[in-house]
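Just one protein chain is left out here, and the rest sit where they should.
Going by the order they are written in, the chains are A and B; count residues from 1 in each one.
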Amino acid sequence: MIAERTKRAARPSLYEPVVARIRSVTKQTDSEMLFDIALPEGRPLGHQPGQFVQVLVPGVGECPISICTSPTRADSFGLCVRRVGDVTAHLHGLGAGDTVGIRGPLGRGFNLAEFIGRDVLIVAGGLGLAPVRSLIQYILDERANFGRFSLLYGARNPSELLFRADLVRWRERKDMNFHVTVDKPDDDWRGHSGVVTTLFRELPALDPSTRVVVVGPPVMFKFVVLEVLARRIPQKQLYCSLERRMKCGVGKCGHCQVNHVYVCMEGPVFTYGELKAIREAFE
Amino acid sequence: MLDRVVHRTDLSALIDELARTRRIVGPVKHEDRFFYEAVDRAGRLDLDFTYCVYSPKAQLLPPKETLLTFDRTTGNFTCHPLYDERPTVLAGVHPCDLHAIKLLDHVFGAEHADEQYLSRRRHMFLIGIDCPHPCTAGVFCRDMHAHVADSGFDLMCYPLERDQAGRTVRYGVQVGTTAGQEAILYGRVGTPPTPEAEQHLARYQAEKDRAFPKAIPVDSAGLPGLLAKSYDSLLWEATARRCYSCGSCNLVCPTCYCFDIHDDGALGGNGGERVREWDGCQLRGFAEVAGPHNFRPKPGSRLRHRVFRKGKWILERTGLPGCVGCARCDRACTARISLVDMYKQLAEEV
Partner (left out) sequence: MKPRIAIFSLTGCEGCSLAILELEDQLLAVLDAVEIVNFREGMTERAWDIDIGFVDGAVSTPGDEAEIRHYRESCKVLVAIGACACLGGINTLKNHQLAAEYRGYVYGERAAWFPTTAARPIAAVVKVDYELPGCPMVKEEFLRFVKHLLAGRQFRLPDYAVCVECKKRGNPCLYDRGVVCLGPMTRAGCDAICPTYGSKCEACRGIVSPEALAAAALNLRDQYHVPQEEVLAGLRLYGAYQEEKLP
């Protein structure tokens, strides 16, 4: 059998980023900064809520960051960056007008078709609010397309609360059911305290067709899943987002692989039903 | 079906002809072992090689390569990807390694095409050499159905006749691509196959079939099932007690393609590069994220991960075997951890 040898296609390198400009940087907490980033010529990123990008600081390296704004707000996008390593530390040193490299959007986000027309409950812990904020914004921007919408958010203490301006606005909205809690309140804290599962008491009864999103640290995840499953929500309606070492972002380099799954390709968003088959995700 | 019959000197001449516009890379003998090396003429190659210590992976996915250079100016930077488009004739690739290259082609060529890999691959002319018998003890290519290859080459050479010194003097050649066809036509090498040559090939293949024994209790199709039952086996942790986590098994493997990317800036100045380098799932820091948090800290989990990739996950994901049975991993392991042994032990457990 004679096969044609592939012809050279004029495609760019997978690893070449788009040079994007930082429009503003807003301090969120002592360790988190919010970056507003615009692609050249105001091009939209074209992402789905739940997807991520690889951010390059040339000379330092790349790191995966989830997109924390909705595609409905298209002329720029937001990245909430916690200072944990080399690249994030250098990102924190950048300001408005500086440039970074962006590859993406990457990965699989929330399957919006599954959410439209349904009640939605989002439970976020700590930095977990960042990846779900894109979905929250999307739902609020397209509010008529969704049923009842509830958001429960927990942080360790008041100083670690993210997106404070959002929290104020969300609390005022009549078309969403929003509750926030901190594990360890300080003297000024007037709100709810306790772990995020204690907020389930504030919720109305869940319709069995509710789509639930849980994103947060592993300890929180298990207890929230128990609360949700106890309310007879099917596992395929329960969504979460996995953190792994995404490096190439395109299913090749192997770093983010968990059992048979590449988190950068099949994830980072998974249903709990899918996740159960990925044993290593819970190890 | 043969397309041509060539004498060993014809094959040499053909490679030299191809090399008028290409580099030549092929097996070269050092002491008693063979290594893929760039040479200036075909005469330096040893096409009757047993096996090359390292697979031809490095010719397509080098241990270290610059993916792009960058240049920073105040408040801005530019990137320039680099492509290696040197035409190369890779002469002397056994069926197992041809299967491995097929997998690399799939991984880097299918979804999200990797132009840095593909530019190298498109400029490579592949000459396969079939093996009449197992190249060394411990291989399990037959079990992986990788001891024969009917595609994935530009030309495939079957060693039909040997002289008294054991050197192949006549090859039956099968054409795999139009590039291969052109090389044969324009090179005007060899003669058209005779019915006698076809019979010779049939005899060769029958003998080959007898020469390659089954080495493990299941074949590539049975491995996913065997492994599915073995996820919780104690064998992983027990075997991994001997594991140095040195990654030699990954690095010598023709189908291990995992890599890392890091930045290297120049000292003083604004230039720098993003470099891709081989990585391996057996190395301790492979699944570590900033924080730091290691998602696969135990050697036993890492060993299981490698074996599942080789025997199950890659096959299920790509439809192509993730292991070609070359046993380079077994030979490279100074702790003598062996895939063949592990497969045998797992089969006894279930």
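Keep in mind that, in the parts below, a residue touches a chain if its C-beta (ideal position, glycine included) is under 8 Å from a C-beta of that chain, and two chains touch if they have at least 3 such contacts.
These figures come from a predicted structure and were not determined experimentally.
Checked against the hidden chain, the listed residues B:73, B:164 or B:334 yield one contact partner: B:334. Across B:54, B:257 or B:343, the residue that sits in touch with the chain not pictured is B:54.
Taking the complete complex into account, B:283 is the one of B:13, B:113 or B:283 that touches the chain left out.
Among B:41, B:80 or B:242, only B:242 touches the chain that is left out of the view. Touch with the hidden chain on the side of subunit A covers residues 59-60, 85-86, 89-90, 93. Against the chain not shown here, subunit B presents residues 30-31, 33, 35, 53-54, 58, 63-64, 241-248, 251-252, 265, 267-268, 277-278, 280, 283-285, 299, 331-332, 334-336.
In this section, only the chains that are shown with their structure count from here on.
For subunit B in complex with subunit A, the touching residues are 67-68, 70, 72, 75-79, 81, 83, 107-109, 111-116, 118-119, 121-122, 150-151, 154, 175-181, 231, 257-263, 265, 272, 274, 276, 279, 281, 286-292, 295-296, 301, 305, 308-309, 312-313, 316-317. Listing the residues of subunit A that touch subunit B in their complex gives 1-9, 11-17, 19, 56, 58-63, 84-88, 97-99, 101, 243-245, 247-248, 250-255, 257-260, 279-280, 283.
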